[in-house]
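Please read the structure below before turning to the comments.
Note that one protein chain of the assembly has been removed; the remaining protein chains are unaltered in position.
By written order: A and B. Residues from 1 in each chain.
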Amino acid sequence: MLTALSLVIGALLLLGLAAVPLAPRAAGARLVHGGCVAACVLLVVLAIWALLAGGGAVLALPFGPPWGRALLALDGLSAWFLLVLGVTGAIASLYAMARPPARPGAVPPYPLFLAGMVLTVAAADAFTLMFGFEVMSLASWALVAADHAQAENRRAARLYLMMAALSAACLVPAFGLLAGHAGGFSFAALRAAPPTGWLAGGVLLLGLLGAGSKAGLAPLHSWQPMVYPAAPSHVTALMSGAMAKVALYVLARLLLDLCGPAQPLWWGVPLLVVGAVSAVLGALRATLEDDTKVLLACSSIENIGLITIGLGLALAFRGADLGPLAALAAGAALLHILNHGVFKTLLFLVAGSVLASAGSRRLDRLGGLIHAMPVTAGCALVGIAAAAALPPLSGFASEWLLLQALLAGWRTGDIGFQVLAAAGTALAAMATALAAAAMVRLFGLVFLGRPRTPRGAGAHEVGRLERWALLIPAGLTLLLGLLPGPMLALAQPALMALLGPAAMAPAQGFALLGGTGEAAAWYLPLALLAALAVAGLLVLLAVRARSPLETRRGPVWNGGFINAPDYLPFGDPLSQPSAGGFAQPLRSMLGTSLLAARQRVDMPRPGETRAAGYTASFADPAFGWLVVPAARLRDAVAKRCETLRDFSVRRCLSLGFGTLLALLALLAWLEAH
Amino acid sequence: MQTLAGLLTQALHLALVLLAAPLVVGCTRWLKARMMGRRGAPPWQPVRDLAKLLRKRPVLAENASLVSEAAPYIAVVTTLVALALVPSFAQGMAFAPLGDLLLVAGLLALARVALVLAGMDVGTAFGGMGAAREVSFSAFAEPALLVAVLSFAILAGSTNLDLVAATFRDGQLGLRVSLALAAIAMLAVALADNARMPVDNPGTHLELTMVHEAMLLESSGRHLALWEFQAALKLELWLALLAAVFLPFGTAAAGAGPLAWGLGLLAWLVKMAGLTLALAVFESAIAKMRVFRVPEFLGAALLLALLAAALLFVSTGLA
Partner (left out) sequence: MGKLPYDIAHLLGGAMLLLSFVLLYQRRVQAVINAFAVQGGVLALAAAWQANMQGVPELYLTALIAFVAKAVLIPLALRAMLRRLDLHRAVETALGIGTSMMAGVAVVALAILVVLPITAGARAIAREDLALALSVVLLGMLMMITRRNAISQVVGLMSLENGLVLAAVGAAGMPLVVELSTAALVLVVFVVAGFFVFQIRERFDSVDTAALESHRGEGAGDGWRGEGAGDGWRGDAGQDGQRGGAGQA
């Protein structure tokens, strides 16, 4: 199994090399992406095999860092994330086969990106993990930077590189602290010597910063809405569906597995807080953005936040010796990782199809696409319903589990944590409702209503292969919504890897279980679907029996508004809700306080002839507080460094000499202690 | 035997709620009219309205999509299934194990999304405005509801509606400040979700109305009938939910036999009548608030629910 896995990684690397000559031709690009589809399907098979058969074996590759060999292993946790990676990767690659990226430069890094993620997930020592992580970061940077003709893409790529450097700069010391304490790099060695005291606190902080910035947790989330739109659609889908999950894998591996089961209750608190803040902030931004991909990126921040809440609760429950509840929270997080991976991939691909077919990402230039692109609209409807956490779709199942875990937060007995969990419940519920608002807004403005531009009116349905690339994830979203119980049973080894061998998945047969013992609440999606179907049939028959007349079409009533003049073939654009107009209530209600939203109405006095104006804007606080000062600091440092260039040879040499002496002194000091 | 009784009570429950739904709306309107010094239409007027609307031929806008046609069915069906989960005269019905409060909230959210999408389908200004406001209010109502549910979960140890109701009926909970606070929070959410008085005016049927009706402007015939029926079902659902949780007295057990069911039915009718009267009095006494005061209203509900939970943390910590 592990040999096969390492062969897949090798094949992906070779594919990346082969892509360099193949990429300029469309058929070549198709071939490369087709190879990626095959590799990803193989990954799915391997992951399911590992989850069912259980794999504790470690494979030592014949090469590695100078002090040892690279280790690969596929335990439950790795296999679960490999499954997510394989599924989203296969879908995204299939889409890329149907619609190869416009720039040939975006083809070769793609297999490398996949290989890096697989290596990260399958690594069994800290070095291999970090190596895979960096390959992933650099390859995805190359993908983001592929379309570097536009200035904003260059900016996005630069910001992304900085963020990647930051996460490496935090994760390397985090693993370094662990390894220094344990005296070895393999996970087994790290697990054997769990950190305590300030060391553990340092690992927690650095791990949260490093993995959190990659996953897009507040306050280090501001790169996502800039970077995601810059990359080609299938890459964006993979970044949101898989790469953010790989970052969460690192977080879960580091905090729940490698730091040992003996960590206290408060370890969950930072994750809970950060997750809740990200969830609300991301969802609120998603309701305000007017670019489909940016909107989806913000929705990703929200979902990553929810998953982090689940991981934090799992840590806290484990610290309070509440094993079943820890399994509930971790199960919610794992299930949501898979569900979100699938439906967010679907939604990004839909955004890509809409961009290609209707020519825009901006909500204000789209509209009425349900008539031109019915299949895409149907898939999008499935995706937004799942993202809005509506039963019986997949998003609801995992968020149901998560809310059940939050509602059980009071069982820890610590009043501070109880209050936090109650506040977390409120915030998670608010994030869910806001996400529903954002998704409804997305679908309503893009697919419903009337076209807003001639270009949008000329949209057409996507091709056959691309249609399959949308239909498959839509079908998977439906299936995952109906079968959360079996999926959690499949995730059982992952739960055991996270929480110890006693962990039991919060599922029984086809049902999900919230809570423990007799008083557990049940969620049975199949029964729900059956009830809905039967009731729907009966209502339909009853209504049609009483009301047999067929519908007639007529001009729109619109509260008695007169029709638009002939020179406005799509109707008066102002009589249709715009992206800003739909967001206006929430911008006023929440945006002013949370996102510093401003709106300004410029109304001329009667008699004045200038036009009235309305402007609205908002700013993410994290950007102003964090990114701008960081950029200023970078500039200051750069300016300082510039002065070095004017140094004479003697002073340059003395700098090097001084550094050498300082290092030697440090060595002497370390040896003395 | 147990399953048979469960199935029988479930079927009776469904028939009961279907019959009672238009009457709840009709009674509220009639009582309000009486209190305002008008004679008012008889309580069964909504039934007549529905029958009339069903007879009419529905007209759809030229650019309406399948969403306009399917959404009313989806909304009615989800609300109906949610209502089937809320106990009325008997507990332990066949669907009781499914009857989870989060699921009820999720089903209501599904119905809401169907309504909002129908409002946006034709792309009219009013529909979009109503849709935007509806989803904005839900962002405040959902957390208040969930935190109120947290209070029940602490007391009953579960979010299963049947278990919560049974605990509140049989358990020696006494009068709890926290429950009173949670009840107020639930009431506020119920008013907002049903587009009732301080949040939205259900009496108007014009374009000037703000939220709920604005999304229905384009529907007619059986679609409008379905939407009206869904609104009636939703109002009944919330009243039944409040009755089941906060007034759990007199509810029969499913296996207790027809006599106990009859008593439970009587108790349920009395409770529903009382709640309807309370709603009518409240709506007659109070004025509609401005749209942008609604977040404050629902935010206050959320804070009260949080306070209720905090008080419960204290008392459970002491016990």
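The criterion applied here is as follows: a residue touches a chain if its C-beta (ideal position, glycine included) is under 8 Å from a C-beta of that chain, and two chains touch if they have at least 3 such contacts.
Since the structure is predicted, the reported quantities are computational estimates derived from the model, not experimental observations.
**Q** Of A:149, A:562 or A:603, which one is in contact with the hidden chain?
**A** Missing-chain contact among the listed residues: A:603.
**Q** Touch as defined at the start, partner being the missing chain; which of A:48, A:419 or A:622 qualifies?
**A** A:419
**Q** Of the residues in subunit B, which ones touch the absent chain?
**A** Touching the chain left out of view, subunit B contributes residues 129, 172, 174-178, 180-181, 184, 208, 210, 290-292, 295-296, 299-300, 303-304, 306-307, 310-311, 314-315, 317-319.
As a working rule, only the chains that are shown with their structure count from here on.
**Q** Averaging only over C-alpha atoms, locate the centres of subunit A and subunit B and give their separation in whole Å.
**A** Averaging C-alpha atoms per chain gives centres 35 Å apart.
**Q** Using the touch definition from the top, list the residues of subunit B that touch subunit A in their complex.
**A** 51, 54-67, 69, 73-74, 76-78, 80-81, 84, 95, 97-98, 100-103, 106-107, 109-110, 112-113, 116-117, 120-129, 131-133, 135-136, 138-147, 149-150, 153-154, 156-160, 163, 207, 217-218, 221-222, 225-226, 291-292, 295, 302, 305-306, 309-310, 312-314, 316-317
**Q** So in the complex, the part of subunit A that touches subunit B is made up of which residues?
**A** Per the stated touch rule, the residues are 367-368, 370-371, 385, 388-391, 396, 400, 403-404, 407-408, 410, 413, 415, 418-419, 422-423, 425-430, 432-434, 436-437, 440-441, 443-445, 448-450, 514-515, 519-524, 527-528, 531-532, 535-536, 539-540, 543, 546-547, 549-561, 571, 575-577, 581-586, 588-590.
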